[in-house]
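One structure, as structure tokens, below. Some questions next.
Only one protein chain is missing; all other protein chains are in place.
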Amino acid sequence: MTALLVLGGARSGKSRYAQARVEVYPGRLAYIATAQALDDEMAERIARHRADRGHRWTTREAPIALADAIAAAARDADAVLVDCLTLWLSNLLLAAHDIDAASAALCDAVARCRVPIVLVANEVGLGIVPDNALARSFRDAAGRLNQALAGQVDEAVFIAAGLPLWLKPAG
Amino acid sequence: MTALLVLGGARSGKSRYAQARVEVYPGRLAYIATAQALDDEMAERIARHRADRGHRWTTREAPIALADAIAAAARDADAVLVDCLTLWLSNLLLAAHDIDAASAALCDAVARCRVPIVLVANEVGLGIVPDNALARSFRDAAGRLNQALAGQVDEAVFIAAGLPLWLKPAG
Partner (left out) sequence: MTALLVLGGARSGKSRYAQARVEVYPGRLAYIATAQALDDEMAERIARHRADRGHRWTTREAPIALADAIAAAARDADAVLVDCLTLWLSNLLLAAHDIDAASAALCDAVARCRVPIVLVANEVGLGIVPDNALARSFRDAAGRLNQALAGQVDEAVFIAAGLPLWLKPAG
């Protein structure tokens, strides 16, 4: 099935764009959240977003086990949204997981997904080189993941100010 | 009348591109500067830029009261350039103004502007997440403002190395 990568900066409107692209599909929609409710403020924000998405959506949390969550969501839903890969990568790095293995498993899950899937990711490599080594590693890992997915999906867009530029037009 | 949003990074050539787009209009041109001459070096730089723009241009300073400045400029000039929105946002934040109210007033002023208007803004969300909370708030506010304006204008471009990519082509 068709896969779309939505790439953009912080507050670029990429999540809203991605959600709108999933909502064109009829039926049940799965939202896979990689964010974790680590405090009350975050929990409240997540609950509010969930309520905002409306009755067609069901939400799954997958801070780490993203490939499994995609496989499970594809069994239950007619289209899947993953928001966002960069936060997932950050969760993996903090938990000292093997990034290469996890990225390969993710690419495989996207390839096997039998319903349309939209994946949101941040572009973080367009500023000055960060001072700290962890930020540089993260930036490198995020860039490599974006490249791997962009090579695999059917369509890829770069979002700025809520509007898309097509890196890879739909086939 | 037609409104154009010019988005880009630092030293991307966005101001020069925006100025060239305004200069295609005949008649009197209004330059609305949101920069403030806080020291001698800055004052000198502003004076030099003003001299460079040539005799068709008149300059207004609007570090805070931007919506009013647009309304006033539209009465006197045949086309208006605002440079730049991100610095204006920074001025608002430093002066503890209500960002949402000011953004709404700005969008309204752009909608009512009876002459062509070109607005320059920075994209600041494509680097690593900043360490400090104020920078993160600023980044969020800048992204939201860019989205709000991009939704409203007739044309939006993303500038890199002085060259445009069309986020929203002219109608």
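Labels for the chains are A and B, by order of writing; each one numbers its residues from 1.
Please note the rule applied: a contact is a pair of C-beta atoms (placed from the backbone, for glycine too) under 8 Å apart; a residue touches a chain by one contact, two chains touch by 3 or more.
Every value quoted in this text rests on a predicted model; they were computed, and no experiment measured them.
Student: Of the residues B:A20, B:M42 or B:A135, I need the one that contacts the missing chain.
Tutor: Result: among the candidates, B:A135 touches the missing chain.
Student: If the hidden chain were put back, which of B:I64, B:L93 or B:A160 would touch it?
Tutor: Of the candidates B:I64, B:L93 or B:A160, B:A160 is in touch with the missing chain.
Student: For the full complex, which residue in A:A3, A:A73, A:V115 or A:A142 touches the chain that was left out?
Tutor: Touching the chain that is not displayed is residue A:A142.
Student: Can you name the residues of subunit B that touch the chain not displayed here?
Tutor: Touching the missing chain: residues 8-13, 123-128, 130, 135, 138-139, 160-165.
Student: What residue numbers in subunit A mark contact with the hidden partner chain?
Tutor: Spelled out for subunit A, the touching residues are 5, 7, 9, 123-129, 139-140, 142-144, 146-147, 149-151, 156, 158, 165-168.
Quick note on the criterion: only the chains that are shown with their structure count from here on.
Student: Would you mind pulling out the distance in Å between where the CA atoms of subunit A average out and where those of subunit B do?
Tutor: 32
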